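The structure under discussion appears below in the form of structure tokens.
Part of the complex only, each chain left as placed.
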Amino acid sequence: ASEVLVFAAASLKNALDKIGSDFERRTGHEVTVSYAASSVLARQIQLGAPADVFISANVDWMDVLQDQDQIKANTRVDLLGNRLVLIGGPDQTGVGEIRADMDLSAALDGGHLAMALVDAVPAGIYGKAALQNLALWEEVQSQIAQTDNVRAALALVATGAAPLGIVYRSDAQVEERVQVLGTFPSDLHLPIIYPAAVTTWGRPEAQAFLTYLQSGPAREVFADQGFALPGS
Amino acid sequence: MGWLGPAELEALRLSLRVSFWATLVTLPFGIFVAYALARWRFPGRQLLNGLVHLPLILPPVVTGYLLLLTFGIQGPLGKLLAELGIVVAFRWTGAALAAGIMAFPLMVRAIRLSIEAVDPKLEQAGATLGASRLFVFATVTLPMILPGVIAGAILAFAKAMGEFGATITFVSNIPGQTQTLPSAVYAFLQVPGGENAATRLVVVSIIIAMGALLLSEYVGRRAAERVSGS
Amino acid sequence: MSLSVRLQHELPDMQLDLSFDAPPGVTVLFGRSGSGKTTVVNAVAGLLRPAAGRVAVDGWELFDTEQGLWLPPHRRRLGYIFQEGRLFPHLTVRQNLSYGRWFAPKGARRENPDKVIEMLGIGHMLNRRPAGLSGGEKQRVAIGRALLASPRLILADEPLAALDDARKAEILPYFERLRDEVSVPILYVTHAAAEVARLATSVVALQDGKVVRHGPASDVLADPSVAPAGVRAVGAVLQVKVCEHHADGLTELDAGGARLFLPRIPHQIGEDLRIRIPAQEVILSNKRPEGLSALNMLEGVVDSIRAGEGPGAIVSVKTPAGPILARVTRRSVAALGLEPGCVCFAVIKTVALAPQDVGGRLNAS
């Protein structure tokens, strides 16, 4: 038995912890996962981190690594997807699918719209694109409260600091103090993709793990956590 | 600073304002708490001491989250302040609050150490000459600890300039309101190719913090010379 | 009683347990190093909280553990001259001096700062800070600071120990003036016999935290067994009046009708003075001596002879000027056939009457 060191975006922790131990049980290979922001992990891989597998929360950092030949391009897969949702406190009313005629300003009622950093963090970038495509961006731009990650945006809504927020569906579903008010159509923004790949120096077992991630039992776990599965 | 964009300049201005007020407003509390910890024995002293140090020990994100719970719009203290007309949520005042709280332990420690170095015999001498406790503090203790107070204040200022985790969690990152220099740096570091812009901002913060540090050394030395007799 | 002190306190090495009532004037605390003098002064100042006791100044209570009364130090209106100076290092000499004045009540008697500064010889260092002063300079500033605080009670813990003789001689009269003219009670710790002789209204001798002798200065000084500096400090204190200043630099005094000469002193003609005549400066003769350089001769009758442990004896002679004490050898007592009732002559050298033994009016005793 050998080891596999996985560098994964922090938002995958719950799912990967479970899948990792399943994999260990089945193969005897030990899986260790280092969770951090995709940007941090990508830089570490650039600078020679001994990771075998990298799972990013966005395609940009994976592209950078691929350009620099730090991953085996042929192992790269689009592992997961996600959906962007609008959330609010328990007293808000749901809207279902979000459309351009939605009166976001009225719903905010002078409050803030919590999002991850709209120019830096993937969830924020996607959210900004969606709002722009709905022509709602101009209207709410000045009311956006940005955080360094999606979970902090979720916390703003959960604590009532902000009436509304835009987060991933996978994040919203377990927080009891918020409800999903509506889902953004996925064509409003670049596809939300969590690419995965084996690093150039990845051990042979890395490919086995990557394959396992795409297997049925693993996909079940991801789906449980609210992730979207490409091709389904 | 022609090489800073307007947004970056705005972040710089905001960071300066936030750090300045964070330092200024916490300073009296810092001195008071440091004095109490150094000179008084009261029940709950260790508790106060622990409380003061909490922001140093906790991951900043946790501190930010706790701030959100207590000083947020729905938080008990947040509501209270709001009734007094002070809104901190998503305002630069909130950023200052976060920065002040994060810097508080450093400030208190520096001041406390310098208070402990003041010979109580001099304070006694002041008392025998008719000065009340408060007056002794103002005329003997305070001037003598001035180097420590200055050091503590500038340290707090520097720390406030660099504070990120608690600030962004508590008051988010609203350009012109709560987007401080470190938040901007963080944002640049998240995206591929953002290193150059981040470096520019880091250089600016280093220059400012070093300037403050040099100033504190100078002012502190001057004050120390005054105390020990030039 | 101007100063009333009762104290009980446990110290690591000894038990402080004393009480004394001192008349107005200067109360000198005397005792060996470590006998508890500073501790007593600190308790009076409120810097040490004794287990039990009471201190009152002119009837005004500073504390009384029985009543649960405890004035904090800053309400006691003290001028404490510390053994180790304790100047404020961050203030200039001038600021140190004026520190206490801020707090003095409006109506309080005020010393003239210029006069104090001049007397202490610190005028040229007003703008310097304590770190740049010599040991004696520091102590002089400390004295000035206490005096200028308009205190109702002065506490002085060996204030002159670091000063040279000339400076001592300049500052002593100032304490006298405080005692005589302004009548501020003073609690004064010293080892120096001359200071005791000159300043003390009453002397409290301490030993291991207990009072071993307490009385008017003239009594204590006349008793060799408790005289602060031992037998060499024994002396008589006479009440005199200035008669005349002679051209050859001598001053003539009237002591109960008898005449005494001593080197010129700065006092006015007609002024009343106290003058200490150290017993060891007095020579006795059983006939009127002739051809001696000593100008002062007092005829009297031997009152008592106390032989001590050593070779000496203290002979007390009743003269018109008052009782005079002479310290002579027991051998001389035998040789001269001195015994109570004998007529004899006390010879006192003019120059032996040093200015430092001449003080202002004798208030008590």
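The first chain written gets the first letter, and so on, giving A, B and C; residue counts start at 1 in each chain.
The rule we apply is simple: a residue touches a chain if its C-beta (ideal position, glycine included) is under 8 Å from a C-beta of that chain, and two chains touch if they have at least 3 such contacts.
Model, not experiment: these values are computed from the prediction.
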| item | value |
| --- | --- |
| Number of copies per protein chain type, counted over the whole file | A x1, B x2, C x2 |
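Heads up, the rule we're going with is that only the chains that are shown with their structure count from here on.
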| item | value |
| --- | --- |
| Chain labels contacting chain A and also chain C | B |
| Centrality ranking, top chain (CA atoms only) | B |
| Approximate Å spacing (C-alpha centroids) for the pair chain A, chain C | 90 |
| Approximate Å spacing (C-alpha centroids) for the pair chain A, chain B | 35 |
| Distance between the centres, which are taken as Cα means, of chain C and chain B, whole angstrom | 57 |
| Junction residues of chain C, two or more chains touched | none |
| Residues within chain B bordering two or more other chains | none |
| Footprint of chain B on chain A - complex, ascending | 37, 39, 42, 60-61, 63-64, 112, 114, 117, 119-121, 144-148, 152, 155-156, 159-161 |
| Footprint of chain C on chain B - complex, ascending | 121-122, 124-133, 135-136, 139-140, 143-144, 226-230 |
| Complex contacts: residues of chain C adjacent to chain B | 45-47, 72-74, 76-80, 82, 84, 86, 88-91, 99-100, 102-104, 128-132, 145-146, 149, 155 |
